[in-house]
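For reference, the structure I am asking about is given below.
Removed: one protein chain of the complex. Kept in place: all other protein chains.
Chain nomenclature is as follows: A, B and C, assigned in order of appearance, with residue numbering initiated at 1 for each chain independently.
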Amino acid sequence: MNASLLAGEALAAVVQVVALALGAPVLLGLMRKVRAHFEGRVGQPVVQPLRDLRKLFRKERMRPDQATWIFPAAPVVLVATVAVAGAISPLVTTRPALGGSADLFALVYLLLIGSTVLALAGMDSGTAFGGMGASRAVTIGALAEPALLVTILALSFGAHSSNLPAIVQATVLHPEILATPQRLFSLGALVVVVVAESGRLPVDNPATHLELTMIHEAMILEYAGPDLALVTVGEAMRLALLLGILVNVVAPWGVGAADSLPAIALGVVALAVKVTAAGVALAVFEVFTAKMRLFRLPELLAGAFMLGVLAVVSGLVVR
Amino acid sequence: MTGSFYASALEIAVSVVLLAAMVTLWRRSVRAIVRSLAVQGFGLATVAAVLGFHLGDPGLLVVAALVLGAKAVVIPYLLTRLVRVDPGSRETQPLVNVPASLVAAGALTFLAFAATRSVTAVVPSIAGRLIPVGLASMLVGFFAMFTRRKAVSQIVGLLLVDNGVALVAFLATSGVPLLVELGASLDVVLAVVVLQVLAVQLRTRLGAFDLDQLTELHD
Amino acid sequence: MTAGVMIVAGALAGVGGAALGALLPQRLRVAGAASLIWVACALEAVAAIQVLATRQPVILHSAQLLPMTGVDIVLSPFGALFVLLVALVAAPASLHAVGYARHGLDTRTAAAALPLFVTSMLLVPQAGSVATFMVLWELMALFSLMLVLVDHARSEAARSAGAWYATLTHAGAAFILVAFLMLAAGSSGQTFAAVAHHASRLGPVVRGSAFVVALVGFGSKAGMVPFHVWLPKAHPEAPGPVSALMSGAMVALGVYGIVLMGYVLLGGGPGWWWLLALALGAVSALYGALHAASSTDLKRLLAYSTTDNVGLSIMALGVSGYLAATQHRLLAALALVAALVLLINHAAFKGALFLSAGSVQHATGTRDLDQLGGLLRRMPQSGAMFLIAAAATSALPPLNGFIGEWLLFQSLLHGSGAGSTAGDVAIPLAVSAMALTAGLTVVAFVKAAGVGFLGRPRSAAAEQAVEVAWSMRLGVGVLVGACVVLGVVPGAMLPAVEAAAQSALHGMPAAQLSSGLDLQLAGVRGALAPAEVAVALVVAFLAVAGLRRALARRPAPRLTEAWGCGRELQTARMQYTAASFAEPVQRVFDDVLRPVHDLDLSHPAESRYFIESATYHSTVGDVVERGLYVPVIRALRHWGRIARGLQPGSVHRYLGYGFGALVVILIAVAVLG
Partner (left out) sequence: MLTLLLAIPALCAVVYAVVPWRRALGWLGTAAAAAVLVLGVVVSVGAVNRPAVTGLSGVLRADALSAFMVVVIGVIAVLATWQSVRYLDHEIARGASTRRHASVYGLLVQGFLATMLLAVLAANLGVLWIAVEATTVVTTFLVGHRRTRTALEASWKYIVICSVGIALAFLGTVLVYLAALHSGVHGQNPLNWTTLVQESHRLNPGVMRLAFSLLVLGYGTKVGLAPMHSWLPDAHSQAPAPVSALMSGVLLSVAFYAVLRFKVIADGALGPDFARTLLVVVGLLSLVVAASLLLTQHDYKRMLAYSSMEHMGLIALGAAAGTPLAIAAVLLHILGHGLAKGVLFLASGEVLLTEGTSEIDRVPALLSRRPVLGGIFGFGLLALLGFPPFSLFVTELNMARAEFQVGLGWAAALSILCMAVIFAALVSHGRRLLLGRGEKEQRQSTARLVAIPLIGGLAGCVFIGISAWPLATLLSAAARIVAL
């Protein structure tokens, strides 16, 4: 492998991570703006989340006296894992630096690290709400897992590989597979899973202020200052990353090879456009949905699972 | 001894053995049952003697005398002593009543004939023909053992079984070798002595000879 | 020293260890036994490595030992891998046992049984004949039984666990024996070589039934549902090091047995055998994970998680056999490698977890999660190691658990669409079972770590816990180290695993997986570079931490009372308990778990409309035990009571039996002529 290509890939990876880190809060702000618009409010500026983060970073770090090193480490781990996941995913290029070192399956488990550590941190605070949030979050995660992996299996069929760049590239080369029922079913399943994994409505209400209905927010109730900022960034990045993967699986156009700066720049722009569109769509959807009862979630996720199985079956039939 | 006399003597003696066995099922008085056992012992000795004369085998005559002594005299005597401990003891309520017992005895006799066809085929002599009677007598004794309640009746049943086997032995093979016969008789006498001692001990412990009371050991 | 000499010397060292355990004074017993366990492990492991390196089996035979058959030892590369696996768990476990000794392991019986247990496990995969195998198998059961019963005087649960374990392990051994004998019936001898030679000529019915019978027998040792019920009873009751040995090593030998039967003796078979194994494995994995997620006893949770992990391995094995049956030979080898890797990983992390649980029990005297809490502060090293091992079990990268699950997923991915309709249906279902299992495992271990080690201590015992002795920490540390190393550089174990897989699949191509640090699947597209991911994670972690440090005004956080939505006083009782943590999962899977709820309300005398106190209790029993085993036990007891009527004490009745038999014989003779 020649040096310039390697440098290009490394650059692409860095660009992906930075784009995620900066773009994610903006995406969050955009979604709030859309929501406010539909609710007839003016809403915050789109960059408000970034300002909030700046403010939070300046505040004092706090830690409950009962907590251990898990508590302060968790936000860092969350952001770090999402960043690594971002670096290996084909967001702006089909060949990110570490793209060959992990596949879709590994990606799922990388993201799992973050949510697991966060759940542990919730329990580490030694309060009632931390445990409650952790319990609910891991339960939802567990239930989303089958749908997610079956969908991955379905997606992997086309490319004969679970390697994400390979899947995206296969779609770029053969766009006709997008129209197959297999892809449609996987898409449906993936959407539900992304919503569940990123804690959006109807699974979880990120804007709630009622402790008993909280899931994610309950878990991170004890965080303040820079730690809270990291958790917020991490969660936003996770949402953006999942949406990015989703759109690249559905519409891989604009994802280029990592051999030149213009290609990378084009990739960034394409990604921004697609993710924005997806984010807006999600926000619009959220406006018209209410949060589901916790114990009705299995039905939703079972539905996603069924879609995933249908995708696999149709993949086998087509083959 | 002429052939016809030998045959009828043998047949009569064998019939006595079987009849005596049947009588033990029929009679209720324990004393009578012991008496019929003595009669059977006598019949058995007669069979041995008749065979001994017929074959001119002096060993068999010795055996006959031995059987007469042991089974018609010594053992009945031992049992009578046992009965004397508990006079008037009667087999009032056997587990299977007398008429049914007699019917069963008849059926057992048929079974004995059916089951020994292969044996009688091998021994085509007059004695051989009578082998089933020995088996029948044995079966009747066995039947008496598990349907009669008194200890003495059970001992008698055991002796009927033994006599039945001995009868088969005489009829089929003119008696097993003398050494075996001696040993076997000694064993039987010893067994009866042991049983008598046990019965006396049981009587002192239980106050009766009824075997239904022996059910303390169970699962 | 040749490999043969080392094998014998290792066995003798184990026996010597038993002698030391029985004869040394109480203080030194366990240490003496442990030291010879290490010698035994080292000798056997070196022999195993030699065999794996040369790929030449070592064959020993002694006609003097074992009447009527003699002893046959055949150390093949396949068995050698399991020898290494046992040694991997046994050496640290016995180190841990030295510190754990006071908890009942220092009786003569226990100190003698421990080395014998390890030795028999080291030798089981070296058995080269039916008789040798069965002897070692039963010895392994016997010594582990003695170790499970160590606490019998104090604990009714231990007595009950011992009885269940003894009975089921014996029933399992009976199945195994029948399966072996079905194959050996017409063969020229009882060595595995002779049996394998003969088995290839048997009809499909005999072969199939032998496989199924063996699957039941070995499955029960492996903790496969529905033959697992002994496992969640026996593993918790055994002392920590023993549970680690049972769960990490002994259970793996159950899978060894299935491979031995299916591949080595029968040389593979039709797809339905293996789809059956796949199905049972998937059910085990799910069932185990579900129960682990709802257990509130730390060791019971680990025990159910064992059923889960071994289920995954059996799934991989099932896929392997299925692929071999559909002529995808390279992929079959890959899946077998996955099964073996899963077992090795399981040995490392579950060994570490059970040893940690032993440390916790040693420090606090309890295994009840709701009596623990806050242990990470009080036992920082043990706690941290538990967390790492728990993360490995949850398959979080870059630890070793992830490698196994990744390989399993790859096998399933490439196994789907292999040709048969049954397989095409089964494999996606297996993937989803595996996925749900993975999710539930996370629930279980977040609960175990969160409730047990984080937050506030929930009892005085947990409050006063102190760090355990160095030997115990070192024991756990070795296994945790293995979790990390095997996770980051799986290439370290792969050559050995591949050699083993190839020896089991004789005649099949080797799955060349490793190229340096990466995993590259041969023949299909699939790659993973765990080392790169690990480095990336560390770099990212340091970068983010540095960023936070740079941006924050004051680097060190201020310690405050937890906020808890403004509550003034936070007490330990306000924390989520293990039961409440598991409640959502339990409620979702109500139909499978069938928990029994108990709500006791007491009212003040004055009015029934007020509640004075309320206690809520919810227990999750084992549905399989209740539905499958208890009825059988009840029926047997019932029959036993009826059968007592056979022996009423009446001499007349007894004579009647004989008379009846005589009449039957006479009638039979009369009829036959």
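List of remarks:
FYI, a residue touches a chain if its C-beta (ideal position, glycine included) is under 8 Å from a C-beta of that chain, and two chains touch if they have at least 3 such contacts.
The model shown is predicted, which means the values in this text are computed figures rather than measured ones.
With respect to the full assembly, the chain omitted from this view is in touch with B, C. Note on the undisplayed chain: of the listed residues C:5, C:460, C:492 or C:636, the one touching it is C:636. Among C:25, C:67 or C:204, the one in contact with the hidden chain is C:67. Taking the complete complex into account, residues 115-119, 121-123, 135, 138, 142, 145, 151, 154, 158, 161-162, 164-165, 168-169, 172-173, 176-177, 179-180, 183-184, 186-187, 190-191, 194-195, 198-199, 201-202, 205-206, 211, 214, 216-217, 219 of subunit B touch the chain not shown. Listed here are the subunit C residues that touch the chain not shown: 64-69, 109, 130-131, 134-135, 138-139, 141-142, 149, 152-154, 156, 159, 162-163, 166-167, 170-171, 174, 177-178, 181-182, 184-186, 190, 636-637, 639-641, 643-644, 646-647, 649, 651, 653-655, 657-658, 660-662, 665-666, 668-669, 672-673.
Quick note on the criterion: only the chains that are shown with their structure count from here on.
In this assembly, the C-alpha centroid of subunit A lies 35 Å from the C-alpha centroid of subunit C.
As a whole-number value, the distance joining the C-alpha centres of subunit B and subunit C reads 68 Å. Interface residues of subunit A facing subunit C in the complex, by the touch rule stated above, are 57-70, 72, 75-77, 79-81, 83-84, 87-88, 98, 100-103, 105-106, 109-110, 112-113, 116, 119-120, 122-132, 134-136, 138-139, 141-150, 153, 156-157, 159-163, 166, 211, 221-222, 225-227, 230, 294-295, 298, 305, 308-309, 312-313, 316, 319.
Only residues 643-644, 646-656, 658-659, 662-663, 666-667, 669-670, 673 of subunit C touch subunit B when the two sit together in their complex.
In the complex of the two chains, the subunit C residues touching subunit A come out as 293, 374, 376-377, 383, 387, 391, 394-397, 402, 405-406, 409-410, 412-414, 416-417, 424, 428-429, 431-436, 438-440, 442-443, 446-447, 449-451, 454-456, 518, 524-530, 532-533, 536-537, 540-541, 543-545, 548, 551-565, 567, 570, 572, 574-576, 580-585, 587-588.
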